[in-house]
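All protein chains but one are shown in place.
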Amino acid sequence: MAATLRRFFDSDLWWSFTRSPVTMLSAVVALICILGALFAPWLAPHNPFDLASLNLLDAFKPPSWTEEGEAQYLLGTDDQGRDVLSAIMYGARVSLLVGLSATIFATTLGVTLGLLAGYLGGKLDALLMRICDVQLTFPSILVALLIDGVVRAALPREVHDQIALFVVIFAIGISEWPKFARTVRGSTMVERNKEYVQAARVIGVSPPRIMLSHVLPNVMGPVLVIATLNLGLAILSEATLSFLGVGVPATQPSLGTLIRIGNDFLFSGEWWITIFPGITLIAMVLSVNLLGDWLRDALNPKLR
Amino acid sequence: MFAFILSRVLQSLPVLFTVALISFAMFAYVGDPVAIMLGQDFTEAQRQALVKDLGLDQPFWVQFATFLGNAVQGEFGLSYRLSRPVADLIAERAPATLELALTAATLALLIGVPMGVYTGLYRNSWLSRFFLTFSLVGVSLPTFLIGILLILVFAVWLGVLPSFGRGDTVKIGWWSTGFLTWTGIKALILPSITLGLFQLTLIMRLVRAEMLEVLRVDYIKFARARGLPNRAVHFGHALKNTLVPVITIVGLQLGAIIAFAIVTETVFQWPGMGLLFIQSVNQADIPVMAAYLLLISALFVTINLIVDLLYYAVDPRLRIGRGQGAH
Partner (left out) sequence: MRKLLWATALACGLALGGAGADARTVRWAASGDPNTLDPHSQNVGTVSMVLQQIYDTLISRTQELGLAPGLATRWEQQEPNRWRFWLRDGVKFHEGEAFTADDVVFSVTRALAPTSNYGIYVDTVERAVQVEPLVVDVVTKRPDPILPNKIASVFMMSRSWSEKNNAARPQNTRQREEMHTVRNTNGTGAFRLTARESDVRTVMTRNTDWWGWKEEASRDANVTEIIFRPIASDATRIAALLSGEVDFVLDPPLQDLNRLRQAQNIRVLEGPEVRTIFLAMDVFRDELLYSDVKGRNPMKDLRVRQALYHAIDIQAINRTTMRGQSVVTGTFFPPQVNGYVKEEDVRLAYDPARARALLTEAGYPNGFEITLDCPNNRYINDEQICQAIVAMWARIGVRAKLNAMPLAPFFAKIQKEDTSIYLLGWGVPTLDALYSFQSLVATRNGEQGDGIWNYGRYSNPRMDALIERMKTQSGEPRNEAIREALRIYREDVPHIPLHHQMIPWAMRSNLTIPHMANNQPYFRWARMN
């Protein structure tokens, strides 16, 4: 264990990490977001999901440092009397869960199929790319509506409520995979004709091995770019979906939902309802993206 | 080459068929047009009559076959919501969406590619870091909020740009364009920024990533060694080789732009197909939704075809790759 740790701290990765203040800052911000979200039930001053504790008369309280603010609501309250700070912490939990799971799902599926299509080509390629076409044609929102509809029809009601979250993850993931597949396929087609791949093929390395150890690392650059941007996108998609009545209920809002609700109060002076969740979302997406950038550069041997 | 195009066109037929099938199946879940059309006052007999009138009492496959048969002849029927031929409605709205999408895409390319090249070449400069970080702030917010914030600043506070609509348009044949009037151009600015922001970021970061890769490749080093000027190396060799993935993404994003135009058009009351679609969803206007989805998928299949053709133009090695065939 200690040896592993020492090896990690001696590594180039750690070295490049310590040399980049932006990256370190991002890591700290991301860590705060993740920890805040993870330990929300213990850290948050209130439980915004406990409906019985909400009081409508507490609604629209401004942040505590303003004139009409109250000390117990640091960042104010929203239209239902929810503490904004607690709502952000709980909301970030939902958003992170949905965003991460959907992105991992989409990346895995997209990269695998993209590699296969690009490397093997032929009928498989044509088939997969046509599926991509169909998939990309549909705005992700509609795909999600369809999946939700099918789930509703196919499964009993009790089950539907319990798996609502998984439906959202699946719906967002399934509508994002073609992006990865198309990109990986494009790069794979270039890579597989390069000398080193051809050389590997000549000396008899098996196709799965070539794909995994030679092609894959070389197409990961664009994939990481898309995946990191996609994480933010997935979180935002989830907000749009809950707006359409699919996904997490408004009584258990995610970060995106909080922004969507607060949007209505932007002109009326109750800016804190949307600005604070917005800042949190920016901080979260930004830090993840910057970490992704760093990771890509650090992992890429050619850049050293 | 011709055979390739032909095979791709043939391949797209099942794509369109599947899109038609899926979109048609989807309508069962967006709501009941009859409920919307009848309004507050109706009798059960009237309801039954309308259901029959619309053919909604037929089995799914019969409804689908009828729809497909009509669609093949370019006949999409009458919009339930507006009582007007769907083809007319779409022809009326398409210019607005296409002009918006085109402007947004151009904006994203014209700014995104140079920014990507710059940040790739001078990856440690202060300006590069600024570009990279702050372009991300823009994509970390939901599109609707960005639109509203832009309206708040440029329409309400500064009062320099319109908050909604297309301004004055000029008719050229059946096409209505906003490019030819001053108000039309002013009206384009905020929506196209809102719509293009995400694409801009994506393109910039992608070009940068590819530039970084390419600049380390041997032939670039070789070109440098030969004493070619920096500019020739950067733009003649490096940029050209980054274009394959960039073209893929831009091609793909054109579809995304048109899809995301739905949100932008709603925020800015932009009278395009996206606004038409979302209003059709709200009122379960099935003929419009079906036609819109089919049109978008036809557009998309075309874009994909063009992207694949461009591959050939840009990267000659792919021709050999194809020639070797699948194994």
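As written, the chain order gives the labels A and B, with residue 1 at the start of each chain.
What we mean here is this: contacts are C-beta pairs under 8 Å (C-beta built on N, C-alpha and C of every residue); 3 or more make two chains touch, one makes a residue touch a chain.
Worth saying up front: this structure is predicted, and the values here are computed from it rather than measured.
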Considering all chains of the complex, which shown ones does the missing chain contact? A, B
Which of B:L68, B:A87, B:I111 or B:I189 contacts the chain that the document leaves out: B:A87
Based on the whole complex, identify which of A:A40, A:L54, A:M129 or A:L216 touches the chain you can't see. A:L54
Can you say which of A:P21, A:G204 or A:G269 touches the chain missing from this structure? A:G269
Residue-wise, where is chain A in contact with the chain that is not depicted? 50-52, 54-57, 59-60, 79-81, 157, 161, 244-245, 249-251, 263-270
Against the hidden chain, chain B presents residues 29-33, 35-46, 49-50, 53-54, 75, 77-78, 80-85, 87-89, 91-92, 144, 148, 151-152, 155-156, 159, 162-166, 171, 173-174, 266-269, 271, 275-276, 279, 281-284
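Keep this in mind: only the chains that are shown with their structure count from here on.
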In their shared complex, chain B is touched by residues of chain A numbered 22, 120-123, 125-126, 129-130, 133-134, 136-142, 145-146, 148-149, 152, 178-179, 182-183, 186-187, 189-190, 192-193, 221-222, 225-226, 229, 232-233, 236, 239-240, 256, 259-260, 263, 266-267, 274, 278, 281-282, 284-286, 289-290, 293, 296-297, 300, 302-303
Residues of chain B touching chain A in the complex: 11-12, 14-15, 18-19, 22-23, 25-26, 28-30, 129, 132-133, 136-137, 139-145, 148, 152, 201-202, 205-206, 209-210, 212-213, 216, 244-245, 248-249, 252, 255-256, 259-260, 262-263, 293, 296-297, 300-301, 304, 311, 315, 317-318, 320-321, 325-327
